[in-house]
Every structure is written in C-alpha cells, then in structure tokens.
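Can you read through this structure? Questions will come right after.
Every protein chain of the complex appears in place save one, which is left out.
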Amino acid sequence: MTDVPWLVLMIVVPAVGAAVVAALPAAREALARQLALAVSLLVLLLAVLTTVAFDPGGERFQLTTSVAWIPDFGVDFALGVDGIALSMLLLIGVLVPVVVGASWRDTPLPRPGRPARSMTAFWAWLLLLESLMVGVFAATDVFLFYVFFEAMLVPMYFLIGSFGGENRQYAAVKFFLYSLLGGLVMLASVIGLYVVSNSQLGEGTFAFDALRQLEIDPNVQKLLFAGFFLAFAIKAPLVPFHTWLPDSGAEAPIGGAVLLVGVLDKVGTFGFLRYCLPLFPDASRDLAPWVLVLAVAGIIYAALLAVGQSDMKRLVSYTSIAHFGFIALGIFAFTTEAATGAVLYMVNHGIATGLLFIVVGMVIARGGSRQIRDYGGLAAKAPLLAGVFLLAGLASLALPGTNSFVSEFLVLIGAFPTRPVFTIIATVGIVLAALYVLLMYQRVMHGPPRGVLLVDEDGAGDHDPADHGAGDHGAGGGATAVPERGAGGATAVLEAPARARVLAVRDLSGREIAVVTPLVALILVLGVYPQPLIDLVSPAVEATMSDIGVDPGGSTPAAPGSTGTGGTD
Amino acid sequence: MTITNYLVLAAILFTIGAVGVLVRRNAIVVFMCIELMLNSVNLTLITFARSTGTVEGQVIALFVMVVAAAEVVIGLAIIMSIYRTRRSASVDDVNLLKY
Partner (left out) sequence: MNEVVPASVPVDGLLSVAWLVIVLPLAGAALLLLGGRRTDRWGHLLATGTVVAAFAVALACTLALTERAGRTVSLDLFTFIDTGNLDVTAGLLFDPLSAVFALLITGVGALIHVYSIGYMAHDPGRRRFFAYLNLFVAAMLLLVLGNSYVALYVGWEGVGLASYLLIAFWHTRPAAATAAKKAFLMNRVGDVGLALAIFLMFAQLGTTSYAGVFGSVGLLAGGTVTAIGLLLLLGACGKSGQFPLQAWLPDAMEGPTPVSALIHAATMVTAGVYLIARSAPVYDATPTARTVVLAVGAVTLLIGAIAGCAHDDIKKVLAYSTVSQIGYMFLAVGLGPVGYAAAIAHLLAHGFFKAGLFLGAGSVMHAMDDSVDMRRFGGLARKLPITFVTFGLGYLALIGFPFLSGWWTKDAIIEVALDRGGWSGWVLGGVAVLGAGLTAFYMTRLMLMTFFGRPRWEEGVHPHEAPASMTAPMVLLAFGSVAAGFLLVAAFPLSGWLEPVFGEPEEAAHLVSPLVVSIVVTVVVALGALTAWLFVGRREVPTTAPARVSPVVTAARRGLYADTINESLVMRPGVWLTRALVWLDARGVDGAVNGAAAALGGGSARLGRAQTGFVRSYALGILGGAVLVAGALVAVTA
C-alpha cells in the first residue's frame, strides 16, 4: 500500500474536482454540489487510507514523494507526513464533507442590479481550498510550504468576498492583505534559510530535513524566527495580530468560516511546531517567554472580548482566538505532554468550533440575524438544535467528556511544571470560557420567546426575509405558544407583547442531523477514548521536542520534595 | 583622433533631443527628438566599439535601430489615431491617464 502516492492523490483529487466543478455551467448548481460532496468524501476515504498506510512507530516522515521542481534553487516538490500533519489531514478529510453538507442550501446574498452569483463557483473554490490545505500540511519542502501557504489565501478570499455577508468585501481584503503581509515576511526568512544552507552545506536547499540539521548563529536564528513567527502569529491569530479574524469569521459564509478557523488558522500553530521550533531551537527557547505572554494575554483578552460580543459569529471567532492562545501555550511550554495537548487541541478545536460555527449558522438560517439580541427561547421550539448548540458550546469550554477537555487538560498539565505562572493565568481562562458559552446559550436558547420568534399579529413586525438563508425559518408560523407547566413546576412566563404570536421554528432537518452527527460523535468518542489519536501524534511530538533539546521522557517531574518548579531556561 | 569629439557630439545631440522632448508640445516633434536621443546613443555605442575594437557596441546599435523603427511605426499610428479623435497633436492635450 505504501507504493501508492496517497498524498499526491489527496492534493490532485480535489484539485481536479475543483476544475471539473468550475467548468460546469453556472446553472448546474445541483450537480456541482453533488460532485463537491462526492469528491470531498473521496478525499476523506483517501485520508483514512493514508492513515492506514502510515506506521505510527516508523520513520518520522512517511509516504514521502519528492520530485525536483526548480532544481536551480534546490526546490523540490516534496511531500511527506508525520503524525501531526496526518492528524490535520484527517481533520480536513472530515470537515470538508461536513462543510459541504452544511452549505448545501446556502445562497449568496443578492446583488443589487445584477443577477445572483452562482453557487457553482463556491463549490469549486471549496475543493481548491481543500487541495491547497492538504498541500500545506503535507509539504516537506519549506519553499513548497510557502507556496501552498500563500496560494491558500486565494480560494478563501473568494469564498469570503463573493459569498459572505453584507460587509464581505472589507473582511476579504483585510484577511488577504493581513495574511499576505505575514507571508511575505516569512518569504524573507525562507530565503534567509536558503542562504544559510547555501553557506553551510555548499548547496542551497529548502528540504526540511536538511534545514533541521543546520547550526545557525543564535542572532540570525532570532531574525529568521521572527519572520516565520509573524506569519504564523497572524495566521493562528495571537493577540495583537487577531483583528482580521472576527471580521472574516463574521462575514464568511458558514462553510468558509468553519474551514477558516478549523483548518486554515491551524497552519499557524502547525507552523510553530513544524518550523519555528525545530529550525530555530535557540531562538525558540530565548523568545518563548515573549510568545507565552502573547498566548496567555490572548486567552484572557479574547475570552473577555467574546463575553462582550453581540454578534454570534464574532463571538465564536473570539473564542477561537482564546483557544489559539492555549495551543501556543502548549507549544511553547516545551514539554511532551503540553505539545501533545497542543496538537490534539488543533484537531479538537477544529471539530468543536467547527460544530459551533455550523450550529450558529443553523440558528442564523432560521432567524436571519447574527445578533444575539434577536433571539431568545429557541430551546423550547427547537430542542434538538438547542441540544447540539449546547454540546458544541460545552466542547468549546472544554467540559470533561468532550474532546476539548483532553487537549486543554494536557496543555495545562504539561505546561504547569515548566511555566507555572503562565499556566495559572491560563487556567483562569476556563471560567471565562464557561461565561461566554453559557451567556450566549442562555440569551439565544433560554428564556421566553423573543426577537425573531415573535411577530405582531398583523405581520407588520416581520423581519426582513431577504436575509441570509431566511427562507429556512418557519413558514407555518401559526403556533401560538401554549404555556407549559409541570406538575410541580411553574408556568412558563410569556413576556410577549400583547398582540404578538410565536413563530414555529423548524427543528433540525434530516440533512442538518446528518451534518452534525459525525462531529458530535467525534466530540464524544475523542473525549472518552483519545488514546489512539495520542498514539498517532506522540512520536512526531517527541521528535520535535528532541529537536529543541527537551528530553521527551524527562521534562517532569521535579524530584519529590523540591518545591521549586523553575523554567527550562 | 580621440574619441572625445564623437562623444561630445553625441552628448550635444542627446541634450538637444532631451530638451526638445521636454519643451515641445507637438507629438511629432517630440517623437523626432526621441529619435535624436536614440541616435546620439547609437553614436556613442559605435564610438566605443571602434575604440575598443569589439563588435558588441555595433550589434547593440543595430538592435536600437530595429527597435526604433518598430517604435516609429507604432508611435506614429498612435499619434495618427489620437489626432483623428481629438483633432490635436499636442501631447499636453492627451492627459487623461492620470491619478
């Protein structure tokens, strides 16, 4: 099985799929999305087969393919995965079909004076994005990585800019320019690496394995590190480079937002682990305290901001910024446990926040508004929706039993021995996580029916049906709420205006159940039995740790009896 | 005979051309001044080629002539079409391509 170029297939299949879908006439939207679903499922199958072909106990990089690409500059089209990259490929494989399902009935916003955009382009960009995302994680040549890293911006730019909300142009340009800025600074560092390799090895190369062996002067390391770091800190937004994410997350179509936060931004944290740490070990160690300051500040700062948001999609975006703080903390704590936790966090966050985004999207599809204040009391009308919403929220606040708990716990428990102060501050973040999740849940789901659930009896107060996907919300809205009572319970209070009635809200449809089920199942399974995933990523994490000179087995504990828990440097 | 005289001549020609380009408004005249500058450069190239006994300078001069010929064709065509639409050959009247 190892002879099959799985990784190449995983890049080529969606790319070809994208080309085919793009070539379809604009009117064949139904065929386009069916094709998109088929292709994404095929990629999922490929991802699973890749995992089967991968031997967790074997070489660091497996399933490698290498073809000379620009021989003059030593650039190879080199692919290969370790456990970390493979887990991200699996995440991509799972998320894209789910996103296709979640976007099944999306329609672009109407454009005044022009015909509505065809969704065919949406599906084509989505598949192209999948292909490039696979490439960025599978690349083992730094230059190739850079190419994928930048190319990924293009489909996402169009997904946001063509299919997003009202303010999509602003968000798309901001996303593109901000990411491009970081990418170009990284390019300088990539070239710097080439120059260093040229002087040390006599022949310039971009191959990760060769670059890892370089002995770079610590000061040069710091400069090169800074270039990579800036790109990654923008990508996996660390405070204060984060402000593009709430805009993009809020304006992107739900499917785009899921992939943006779930996978695209992980390139940043993946980059810390894959490139910053092994290539610049001295600089990483020296600058770790500063990175940790950003990480921990982000955990608290973004969580507080999430509490203060009134827009659901912005809120979820801010929660992600806080979560990226946890991941960065795990990576720069330099212990095997914390780094394993960080990798798990990358996967789990994609699943949990992906689900949260999707569910929020389902709420928005029903109410036609992103504002929290336009909702209230949905749980009574759509219990299943509320249940999945709550589960996604609980996974986001890392409740034990959900997958996020395992990763957050590992990050914190692993970081504590080397970085107690940072960890203690980060741990306070779990209270804030509970606050923002429960606050949103209470306002949207609990209480008496409010906002979009109410219409005046004469229908005059009906909200604008032109909103995004508003066609979904209950057309048969005649169901006046009957006050519920329990035997011993209180009568449900209806604080409705005098002449208002309560709209019926459709609970999850069959398609929506099919979309959320895989993610819900993964959240629970990985929450209870995460060990297979840990076994998959552990060898790669340990290899990374030994790259920066941390003994994978000996990071903890201090000998019993010693009170000090000093840092590593 | 030193090459200085040739070079001085070339410089004078170039300056005349440059000043012409800057001060004249008629597109045809500007065009001819550009030709003058090109030819002054050609003169310089030939001069150096002769003094060093190599052929590169002459080759480049030939190149310049060929390119200049092509340029004349296109340039005159553009001037003609502008004149047809705007009834003017003044370069200052053609200032739409700006900030």
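We just call them A and B in the order they show up, numbering each chain from 1.
The rule is simple: contacts are C-beta pairs under 8 Å (C-beta built on N, C-alpha and C of every residue); 3 or more make two chains touch, one makes a residue touch a chain.
If you're wondering where the values come from, they're calculated on a predicted model, not measured in any experiment.
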Selected residue (touches chain absent from view) among A:Ala32, A:Ile534 or A:Ile548: A:Ile534
Options A:Pro56, A:Gly192, A:Pro420 or A:Pro518, residue touching the unrepresented chain: A:Pro420
Those residues of chain B which, in the complete complex, touch the missing chain: 18, 21-23, 25, 30, 91-92, 94-99
Absent-chain interface as seen on chain A, which is shown: 174, 177-178, 239-240, 242-244, 301, 304-305, 307-309, 335-337, 340, 377, 379-380, 383, 387, 394, 399-401, 405-406, 409-410, 412-414, 416-417, 420, 423-424, 427-428, 430-431, 434-435, 438-439, 442, 445-448, 484-494, 529-531, 534, 538, 541-542, 552-558, 560-563, 565
